[in-house]
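Only one protein chain is missing from this complex, and each of the others stays in its spot.
Coming up: chain A.
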Amino acid sequence: MEKTQLMNKSQKKEPEKKNKSNNPWIIAWRRLLRDKTAVFGLYIIIFLIFIAVFAPILSPYHPIEDFNLSEAFQGPSMKHWFGTDWMGRDILSRVLYGSRISLTVGLASRVVTLSIGITLGALAGYFRGKVDMVIMRLAEIMDAFPNFLFAIAISVAIGPGLYTVFFALGFVGWSGMARLIRGQVMLYRESEFVEAARSLGASNSRIIFKEILPNCMAPVIISTTMGISSAIMAEASLSFLGLGAQPPTPTWGSMMNFGRQYIWTAPYMIIFPGLAIVLTVYGFNLFGDGLRDVLDPRMKD
């Protein structure tokens, strides 16, 4: 915070009208807005959030309760834009509601990753020595398992369900996050502003949370944005394997999993949720790429 506070002070000195602040976040934001593809990604994300929030208003039908067996397997039409599934439910409505699951899983699993990763990473980087040794060996053990297999194992152990997915996908990512934070914390713990805080008598927790971590935010943001898209992919894969949210919950992965048996006769059952996944992952990747370009100091020209 020290750093940014200093900059805020300098910002106040300058006349407001110039509208050229030195706040690195604002600078980054401006640079981001100049990146057309990143903005495109951002639009996709905003669009998806809009859909997720307003799904009940946007959906022409209820995704679960509005079933009608006599209208099963209808191809796309004016009445059902994306067609209907095997029990006559509107696929459009189910895809719209599915965005809620996907985005929730993306965010919730990142929250799990962040909380475990930041805590352990900061402890390891700050205290070094034995703490570091133990935490980093744990992280290495985690890394020895292929992430997705580990998530499957967790899901099978706890039993399939939406909360299982949050936890399983969040848990498998912590080692990478911890390593990232550890590196950053090690970098800053010897820096002058931390020395200053320490000489003023600040406690360890204050130094970690108030001084060091705020300065590590850039890589965390990049990694989280990129992580959301892989979490969404992983959720779809888990649901595809029947380990995600259970029927009748509409999730893109389970819709595709189920639609697969009708792929020859009713391809729209698998195409539309598939496209939704593609669009979401594409949006987050574009935005994440853009963020990295502007936030990662190594990428600065």
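We adopt the following convention: a residue touches a chain if its C-beta (ideal position, glycine included) is under 8 Å from a C-beta of that chain, and two chains touch if they have at least 3 such contacts; residues count from 1.
The criterion applied here is as follows: contacts and distances are computed from a predicted model.
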Record-based protein name (UniProt) of the chain missing from this complex, from "Oligopeptide transport system substrate-binding protein", "Exonuclease SbcC", "Energy-coupling factor transporter transmembrane protein EcfT" or "histidine kinase": "Oligopeptide transport system substrate-binding protein"
Selected residue (touches chain absent from view) among A:Tyr97, A:Tyr126, A:Phe258 or A:Phe284: A:Phe258
Where the missing chain touches chain A, by residue: 36-37, 40, 64-65, 67, 69-70, 72, 75-76, 86-88, 160, 242, 246-248, 257-258, 260-268, 271, 275, 278, 282, 286, 289
